[in-house]
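Every protein chain but one is kept in place in this view of the complex.
Now for chain A:
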Amino acid sequence: MGEFDSSLAYLLPWEFSPSWTLACLASAGLYVRGLLHRRRSGLHEGFWRPFAFFLGIVAIYTVSQTHFDYLAQYMFFVHRGQHLVLHHLAPFLIALSAPLAILTAGIPHRVRNLPTVTFAAQMLRPGYRLLQQPVIAPLLFVGLIYFWLIPQVHFDAMLSHRLYQLMNWSMLVDGLLFWWLILDSRWPANGGLSYGVRITLLLAVVPPQMLLGAYLTFSHNVLFDVYAVCGRAWPLAPLTDQRLGGLITWIPATMMSVLAVLIIIGRLLGKRSSMYRYG
């Protein structure tokens, strides 16, 4: 019984935050509603797209609202893992599942036609367009990783609950924007970014991430003293913690770019073969 209680405690949030819980629940709810709605119209999504979407949502919930979040606050390498999920892995899965049509189908009609909703969408559009410019998107993507790792900024973010939330939300939102732009299921002719530009963006964000990761991995100085100031989750040598964090920033993060390039090439080849077939 005691063991059951303690393992249950690992699933409970370290710091309950309504924004994360609500966002995860609302998007999962909308998605399920949309799936059912479309099924009634005879549209079936298959297994993999919903699977990728839910995996992304579960991953976001896990790193933000379970014991994982505690470890992320008190171990540098776990924090890097948290941002890998929030900024790379989960948004990648969600964007790959191309959920927009399903989520839209899930919004109740009454809400969709509310004047405030239409107005808000109109207000947000220019900002969204700006952030999705092919020059701004990769700068923002890499810039945010660097910004939150400026030692003084990182110190305050780890010390203040408000800044910590802002940091994690900014990573998730930017991750969604970037991978949405890259993995947009629309063809270039239908408004999506050209495949060449997508591959260029993906390759452009690799060197700065490698550089930062390598710098963290090979540095002989402890760059983030906030983990000594706040105490670590368990006694681990500060440089070991930093090296592990550096490797996470370096290798899996850049692998995501490679994976996305492969997916884009796959789409290019798919398009070509279908052109041959039908053309």
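Quick note on the criterion: contacts are C-beta pairs under 8 Å (C-beta built on N, C-alpha and C of every residue); 3 or more make two chains touch, one makes a residue touch a chain; residues count from 1.
Criterion: contacts and distances are computed from a predicted model.
J.: Name the chain not shown, per its UniProt record: "SCO family protein", "Penicillin-binding protein 2", "ABC transporter permease" or "ATP synthase subunit a"?
T.: "SCO family protein"
J.: Sort through A:S27, A:Q73, A:S97 or A:Q209 and give me the one touching the missing partner chain.
T.: Residue touching the chain left out of view: A:Q73.
J.: Sort through A:S6, A:Q152 or A:N190 and give me the one touching the missing partner chain.
T.: Once the missing chain is taken into account, the touching residue is A:Q152.
J.: Thinking of the whole complex, not just what is shown, which of A:A26, A:L203 or A:V229 touches the missing chain?
T.: Only one listed residue reaches the unshown chain, and that is A:V229.
J.: For a quick check of understanding: of A:G46, A:G127 or A:G191, which residue touches the chain that isn't displayed?
T.: Considering the complete complex, A:G127 is the one touching the chain left out.
J.: To test your reading of the contact rule: which positions on chain A touch the chain that is missing from view?
T.: 70, 73-74, 126-127, 130, 147, 150, 152-153, 155-156, 158-161, 163, 166, 225, 228-236
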